[in-house]
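Of the protein chains in this complex, one is absent; all others appear in place.
Should a chain be cited, it is by its letter among A and B, assigned in written order, with residues numbered from 1 in that chain.
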Amino acid sequence: MTLLDIKNLNLSMRSFEGETQILHGIDLKVERGEIWGMVGETGSGKSLTGLSVSRLIPPATGRYLAGSIEFEGRDVLKAGEKEMRALRGRKIGMIFQDPTTNLNPVFRIGTQLVDVALHAGHADPTVLGLEPGASSRDLKKAAKRVAVEMLDKVGIPKAAERIHDYPHQFSGGMRQRVLIAMAMIGKPDLLIADEPTTALDVSVQAQILKLIHDLVAERNIGVLMITHNLGVVAQICSHVAVMYRGRILERGLVTDVLKKPSHVYTQALLNSIPTAHTKRGELRGLGGVMPEVQ
Amino acid sequence: MILYTLRRLILLIPMLIGLTMIVFAIARLLPGDPVALAAGPNATPDVIESVRQEFGLDKSLPQQYWAYVTGLVQGDWGVSIFTRRPVFEDIMTFLPATLELVAAAMLIAIVLGIPLGLAAAVYRNGVVDYLTRTVALGGIAMPRFFLGLLLQLMFVSWLDILPLSGRFPLIEIPPEGPTGIYTIDSIVAGDWYSLTIALQHLALPAFAMSLSPLATIMRMMRASTIEVLQQDFVMTERALGISNTKILFKYVLKNAMTSTLTVIGLYVSWLLGGTVLVETVFDWPGLGLYATQAILSQDFMPVIGVTLVIAMIYLVTMLIVDLLYGVFNPRVRYT
Partner (left out) sequence: MTSTPTTLPKRDQSARLENWARAFYRFRQSWLSVIGLAIVVMLVAVALFAPLIVPHPEHVAGGTNTAARFTAPGADFWFGTNALGQDVFSLVLVGSQVSLFSGLAVVIIAIVVGGLVGAIAGYFGGWIDEILMRITDLLLTIPSLILAMAVAAALGTGVTNMIIAIAITWWPAYARLVRGEVIGKKEEQFITAAKALGASWPRILGRHILPNIMSPIIVKASLDMGFAVLTVASLGFVGIGVKAPTPEWGTLLSVARADMPDYWWTAVFPGCAIFLAVLAFNLLGDGLRDVMDPKARR
């Protein structure tokens, strides 16, 4: 069964300027073991595609005009809120861009990690290494143990102690590791990572990408990596989809698309990356503007 | 944190010295002759002069200030020219009544304000939201003394279920106790009859006083909850399957409390300074009425005393708020 199958997704968003259609017929299939990179400029609709998979766009502002998002064969756009909650954190993990704002500042990181683990454990105790039907006391104990293990796994030194620390006591890179641990603690089958390295130092970026890559390889899960950075795509993705103004212009294996881009826009995007061989004055920006999304 | 508290307490001392200087200066620089007022219209110049000497008003300003401050430290807060009683004793008599009133009002405001503000933020543009916003708008604009009069009109004149004014009926004996706060003293003594009477008298003035802080706390709580709900971490928590109830009552509430806490602290002093209005309406024998009488007869010492007490309570409240702030917000460092 296909892990994630997005068919003809059309989404419009409401703001005070009126309703604007953001996604125009997105089609995308993600299988286990594939790391899909979604590239495009700010406002091209790539983040909203990611949020749609977990159905996190508030119904008051976003409206699906057509299409379906099938996760393991079930259409999430037709699922109830309870059903969605069972998927979130357990079947679908998410990582967002800014590690400074995505951790709750007034709680210990352990509290947040354990809560996610507990949620996943309630749905499926085996995630925490327990038999089905385990008591809630056992679940709590196991959640704490697994939280420390997971922190250790994402490379936080002295995980058993640091679990009692607050987010502000960690560096940006370490915080993103904590968020990755939170996203992966429920042993999800699909990971959606929205610009996971954009807010980080270049030196830290590579470490985080390697961490995600290793975890994915170990657990054989599917990944939707949303980024505007073709360098990131080239480093860890197996496939890439290029988005522009709510449409996927071209898709395929990373090696094919980056070497022989067939679309003018992809070529322009590739040309806009400065390399060591770029001469002064040769660097190109892209013309035009994105439609505004609030 | 203990060190921080100690340092803050020590820092209070220069604040208090500055405070006494300013209050004393204001009181003495103002025109008006309390001695002439106190001695009466028929007093001869000799009598006025002797009264002046009796209260040390014939000395120079720095001398008077020095005498006052040294007295303060020893518990001698001067003597009221009018009641001829030590100001410190007077204040200790009237302070519990005012504290009882302010505490009751704040309790009502907090117990109602926080849940209502939270509910308004969650059910934005719903019934609760419109209700709380209307109450909030009206509550801030409603003069406490006018609200007090309206409450008297409704609950005393029309419904006749609550006493008009005062703190305890003259024919009854108020509960005796260590605090002087009737509700607490009667609970300590297990005297439920007195407690009922005390609460009946407290209800209307406390409610009249609570509306403004209630409105502000509700507004603040609503606004900060809405702000917190838009934070990135709420999205992360939702995306990882944590239930909305848990997100709201655990993760959002603690964040939203930090800004509300400051408002609560500020209101304690605001209410203390403004009790005079409600005390006038309900003949509540507290600091406000005492200060008003002193002001009307230009009796310096009680005014200075009351002002200092309220300012001190304010400073201590703000210290407590700052310490509590650290409980809600671990990013605060006590250095």
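The criterion applied here is as follows: a contact is a pair of C-beta atoms (placed from the backbone, for glycine too) under 8 Å apart; a residue touches a chain by one contact, two chains touch by 3 or more.
From a predicted model like this one, the values you see are computed outputs, not experimental measurements.
Undergrad: Out of B:S60, B:Q74, B:S157 or B:T245, point to the residue that touches the absent chain in the complete complex.
TA: Hidden-chain contact among the options goes to B:S157.
Undergrad: Out of B:I48, B:I140 or B:L324, which touches the unshown chain?
TA: Final answer for the missing-chain contact: B:I140.
Undergrad: Of the residues A:H24, A:R108 or A:R219, which one touches the chain left out of the display?
TA: Per the contact definition at the top, the residue touching the missing chain is A:H24.
Undergrad: Touching the absent chain: which residues on chain B qualify?
TA: 15, 18-19, 22-23, 26-27, 30-32, 137-138, 140-143, 145-146, 149-150, 152-153, 156-158, 219-220, 223, 269, 272-274, 276-277, 280-281, 291-292, 295-296, 298, 303, 306-307, 310-311, 314-315
Operating definition for what follows: only the chains that are shown with their structure count from here on.
Undergrad: State, to the nearest whole Å, the distance from the C-alpha centre of chain A to the C-alpha centre of chain B.
TA: For chain A versus chain B, the centre distance works out to 51 Å.
Undergrad: Please output the residues of chain B touching chain A within their complex, sorted ascending.
TA: Against chain A, chain B makes touches at 231-233, 235-243, 246, 251, 254-255, 258, 328-331.
Undergrad: Which of the residues in chain A end up touching chain B in this complex?
TA: That would be residues 54, 56, 85-90, 93-94, 96, 98, 101-107, 112, 115-116, 119-120, 166, 168, 179, 182-183, 186 of chain A.
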